[in-house]
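Now for subunit A:
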Amino acid sequence: MRRRPSPAWAVGLAALALWAMLGRAGAETLLRARLNADIRSTDPGTNRDANTDAVVAHIVEGLVAFRDDTSIGPMLADSWALSNEGKTYTFRLRQGVKFHNGATMTADDVVWSLKRWLDPATQWRCLSEFSTTGIARIEKVEAPDPQTVAITLDQPTALFLPTIARPDCGQTAVIHRDSVGPDGKWIAPIGTGPFKLAEWKRGQYVDVVRFDGYVSRSEPRTGYTGAKDVKVDRVRFNVIPDSSAAKAGLLSGSLDVVMSLSIPDLEDLKSRPEVQLSITPSLSLTGILFQTKDPLLKDVRIRRAIALSIDTAQIVDAVMLGTARPNNSALPLGSPFYGEVQSHGYEQNIAEAKKLLVEAGYRGQPIKMITNKRYSFVFDASVLVQAMAQGVGINIELEVMDWAAQLDRYNRGDYQSMAFVYSARLDPSLSFEMLTGPKASQPRKVWDNPEGQEMLRQSMMIDDTAKRQSLFDEMHKRFIADVPMIVLFNGAELTALRKSIKGYAGWLYPEPRFWGVTVE
Partner candidate 1 sequence: MTLLSVENLRIEVSANKAVIVDDVSFAVERGEFLAVVGESGSGKTAAARAVLGLLPSGLRKAGGRIVLDGIDLAKVSARQMRALRGPTVGMVFQEPMVSLNPAISVGAQMAEGLGLHERLGKREIRGRCLDMLARVQIRDPERTFDAYPHEFSGGMRQRIMLASVMLLKPKLLIADEPTTALDTLTQREVLDLMVGLARDHGTSVLLITHNLGLVSRYAQRALVLRQGKMVETGTTRQILFSPQQAYTRRLVEALPRRGATTKAQQVGEPLVSVRDLKVGFAGRQRLFRRDTGVSAVNGVDLDIAAGETVAVVGGSGSGKTTLGRAMLRLIPTSGGAIRFRGRDVTATTDREFRLASQLVFQDPYSSLDPRMRVGELVAEPLRHVPHLAAGERDRRVEAMLEEVGLAGLGKRWPHELSGGQRQRIAIARAIVREPAFVVADEPVSALDMTIQAQVLKLFERLQLQYGFACLFISHDLAAVEQVADRVVVMQGGRIVEQGSRDDIFDRPQHDYTKALLAAAPVLDFDGAATARASG
Partner candidate 2 sequence: MRANTAIGSVLMVFLLGAAITGAFWTPFDPLRINLRARLQAPSSLHWFGTDEFGRDVLSRVMVGAGASVVIAVLTVLLAVTIGVMVGCTAGYIRGWVDRIIMAVTDALLAFPGILLALAVMIVVGANKTGLILALGLAYIPSVVRVVRGTVLSIREKEYVEASRVIGNSEVYSMMRHVMPNAIAPVAVLATSMFGWVLLAESALSFLGLGVPPPAPTWGNMLAASRPFMETAAWLSIAPGLCIALTLLGINLLGDSLRDRLDPRMAQG
């Protein structure tokens, strides 16, 4: 339907268009994206949040990076080899990589950077992963020659590369030592990324501009690696906390890209002619958590009865409006480890559910389920689960909390059941890790199964894909049998763009990439 603009609206649009034209008179191509909050710093993986990661990922790079399918690909390293019983990683660096200040990257810079990350004073987010409680300790970092770096761990782990590639670890970026002052204080990132930091106007925007000296990889763009061919002069990340304001900005043409939209937004934007949508499955995970220490829910038959009472497909369809598919597995759809085994979850079986309830002696005792309205899909899913469980005589009482209060209960394990959403995990081991653990020391973990924990530990140690696959398959079966939670579906990342933007693509990790993107 054609919009009939009101006079005031038309005048406003005209003025804006004029302003926009004047703004572009300098022939600089500008891409305007939206951040829902200001970045916290420009120091990768230290004082950070998701927005910070998104901006910084355009400026710095690490040795390795995630590919589109969450596998690990080379980035600043060309290749690597394992030796010393899988404890030493030897990276071969790419030739001729330039820092933003024109200096050429050498193994020395890599060692310097890693040492800085490992210095507790830096307050690197992922330092704990390389401490005694983490995946492995880094014992040695060496540069045998200017193109080679060797890192030695105290034990073999499959998670080393995925961890140093993690966006929230700042991809363990390689930065030039002039990024910090003589006193060790952070100044600004001098990285190797396709963009360099131009201006950070606090509370308003962060500008990155094309780095002309960038030497791109040759393979096609994938994840945070591959070709990074920058086709705009400048990307401006506008800080617009209000999602509706952002949406309006997009519609009025003052923004080009808005990420992380909600399902109702999708309905609204679908019909707009000036807007295109990018819908990608994401790695987040929505499900119903059970407290297996609860006097009532410690009985697996009751948990199982709930799982059998619901029709996952119907819930996902009603809640996600076709943007997501049902998945009862802890591994996300789209993970390279997601196979035939993972596709077997719970089948709705009313009779079986009722039988289990009788066996368990359940007599309509109320089960409290915490939910929230921050994520409409979580809320809707919980309403549907409640109604479906009602069908076999299970009495679920919903308790709506705000997200922060729910998180508090989650972290303390203080609940009977809750509808919850987990954020993205890029490695299958990490997907299980977020669920698995001893409740005594980590109350937030839902699956307290010693065998599961042991298998998880193994999966983290070994690098062999087939072996890991079999471990994950076995863990899936145990997970489904134990019913510590019912996974319902993985989320979808919704991004809306002006029609004039070409070449944008979302991927499994919910952060945008503005290389390879053009503005027409």
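Keep in mind that, in the parts below, a residue touches a chain if its C-beta (ideal position, glycine included) is under 8 Å from a C-beta of that chain, and two chains touch if they have at least 3 such contacts; residues count from 1.
Selection rule: all candidates are chains of the complex that A comes from, given by their letters.
Model, not experiment: these values are computed from the prediction.
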Given options 1 or 2, the chain of this complex that touches subunit A: 2
Touching residues (chain side subunit A, partner candidate 2) in the complex: 264, 267, 314, 317-318, 373-374, 376, 380, 383-384, 386-388, 390, 397-402, 405
